[in-house]
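Yeah, one chain of the complex is gone here, protein chain that is, but the others are all in their spots.
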């Protein structure tokens, strides 16, 4: 009987395809399905904030340039990693990341907590030519970022798309996306105050690339690098040996 | 394309016109965005093909006796796609490798910086070279093992050219910075949608061809091709569920957040290795190895057991890419357990291949093509063992994020995927073009040693650098502080990065030699004398003269 069924399955080929799907799908279902309810197990973090439009634009530049090919953003629960890079990464910290950028390779160091470790000026110099700052570095130079103006007009639709995949941007944030991005990189402008209003007092508003009149891709990328690991302080409350969140003004 | 009927040509022209209109629409909607450039590429691509179709539209109607022969024209074109993508992908790979040793080699341009050409390398090699090799050989194997002509004349072309359009859009996108940053799935939403259409056509064509067979049993190579087609479709769709910013934007955001995205991504990433780079190429092994060695496979039953083992186990293993991360612990453990269990079906396949050759080692010694296949099986065994080993948590804590992973991947990609592909191509090319032999056996031999030496140099360089890196990162001084800064570890890598680029260069030269050899085979080697005894009796009487080389 069994054998008959099998013969028939094979003859139709479609049955065979079904068998393949049955065999192949279970592993994925078992491992992935429970993750949809993982929010229940992730502790609620109240201070978790959203990426500002400028930081999101910077994140998109990080994606565009393929930085993930050489830099991870995931500190593992190993002693040497925690001592080198900071407290290990928590699930909640990438809750608003679409996609996640945990990476798989460290040709360069991990960046999960690079935010605040170096000054804006250091980042700009390093991105302009990494070998000016770290002579041994093999990172490509990104000098042209400082010459390329950031596209602001479509940031609202970026935020809207983020909202449709589950990131809680408000209507107000979407409406003011372009203004906020400008304001965050031009501290003296009238748009600057709206940024801290909508995204929290601790949001860093500064002329990231050193030029306080216009917004470049360098502004966006540095703003993103400076927020890495600082969307919430939860990870610092978790470790055995508490560490301070780095503060660039020190 | 000479065998297409008038109706099929009209249909092809209609499809291409629709595609051209889509291209215009993309170009118009995305005029401020890279998607506009892709619109122009789609437009040019479809107009180019349309020109080809139109220019042959007044040719003579196809020979009715074609139905009694295999449909090999798409395979011939597919062989060229495979060879060209190999050279392109490997060239970009060597270039990227050289940039790690000499960072100024991007000449201060954005499009040539490492982060942009790296996905061009992986996509060019995996999807361009590997994918075309799989599609091409699957058309060959399914026809021969089912003793049936492809079910349709138009859809093989649609699959082949459609698939290559996907590859072109994907790769050109990376140079412009269009990427999802999902490893091995970097192509953006519109390319992904297009691939789904192509893939469904491929699946339907494959099933319809299989349905034409007489034998009730489907030969095991087809199982692997089917698993490749079906599972890659599932993986591709689930991993690429995204919301585009707008129809005029290349950019999209994946629906999966953080942790879920990591699991979905590596579930995809690892199973792309399983069902794209393993299952499909095992199909090649199970057909071209017995054919070339002229010996049946050692154990057919073992091949069935390992098929189901691979199909079942691989799906669980993806989470071993996420050891010690924020992914729940039990998922990491499942991934580790199944990765270790995976060794059993993997070695069953490798052992089955090597035991098939037992008693025919003199053939391996004399025939470089067979040696390609044998060495591929050996590297398959080696890299699956390494894979299971690296999936063990404590080992992974050292190896993850280092070059060891890169070495492991290339032991698989160069040693297994590329060697089995070239072994299959050297078997397939004379058969398809009905040539007595390859143009030069010596060049096959040269290619073998270039490929073998290149792989060994590459893999050893990466093993060394990876282990050194991993150890330096975790070395402590007597006082309990970290002994090396990150930059110290980077400085230690430079010699290995140079060695790696050199190994890759050797492999690339081998690929060029292979392409030249195949080109000369098609051009210059005399056609095979007709073998009347191969023709079924009825067909023989009907079209005795028509069995010559089908061009």
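By letter and in written order, the chains are A and B; residue numbering begins at 1 in each of them.
Throughout what follows, contacts are C-beta pairs under 8 Å (C-beta built on N, C-alpha and C of every residue); 3 or more make two chains touch, one makes a residue touch a chain.
Rule of thumb we're sticking to: contacts and distances are computed from a predicted model.
Taken from the listed names "ABC transporter permease", "Iron(3+)-hydroxamate import ATP-binding protein FhuC", "CcoQ/FixQ family Cbb3-type cytochrome c oxidase assembly chaperone" or "NADH-quinone oxidoreductase subunit H", the protein name that UniProt assigns to the chain not shown is "CcoQ/FixQ family Cbb3-type cytochrome c oxidase assembly chaperone". Among B:166, B:312 or B:401, only B:312 touches the chain that is left out of the view. Which of B:82, B:143, B:201 or B:489 touches the hidden chain is settled by the complete complex: it is B:143.
Across B:36, B:62 or B:290, the single residue that touches the chain missing here is B:290. Among B:68, B:172 or B:440, only B:68 touches the chain left out of the display. The omitted chain makes contact with chain A at the following residues, 2-3, 6, 22-23, 26-27, 29-31, 33-34, 37-38, 40-41. Residues touching the missing chain, restricted to chain B, are 67-70, 143-149, 212, 214-217, 219-220, 287, 290-291, 294-297, 300-301, 304-305, 308, 312, 330, 334, 531, 533-536, 538-539, 547 (touch as defined at the top).
Rule of thumb we're sticking to: only the chains that are shown with their structure count from here on.
Remark: chain A and chain B have CA centroids separated by 31 Å (rounded to whole angstrom).
Considering their complex, residues 7, 10-14, 16-17, 20-21, 23-28, 30-32, 34-36, 38, 41-42, 60, 63-70, 72, 74, 76-78, 80-81, 83-84, 88-91, 93-110, 130-131, 134, 136-144, 151, 154, 157-158, 161-162, 164-167 of chain A touch chain B.
Interface of chain B with chain A (complex): residues 32, 99-101, 103, 106, 108, 110, 113-116, 118-119, 174, 177-183, 207, 210-211, 216-218, 223, 226-227, 230-231, 234, 238, 243-246, 249, 251-265, 267, 271, 275, 308, 311-319, 321-328, 331, 334-335, 338, 397, 400-402, 405-406, 469, 473-474, 476, 481-482, 486-487, 490-491, 494, 497.
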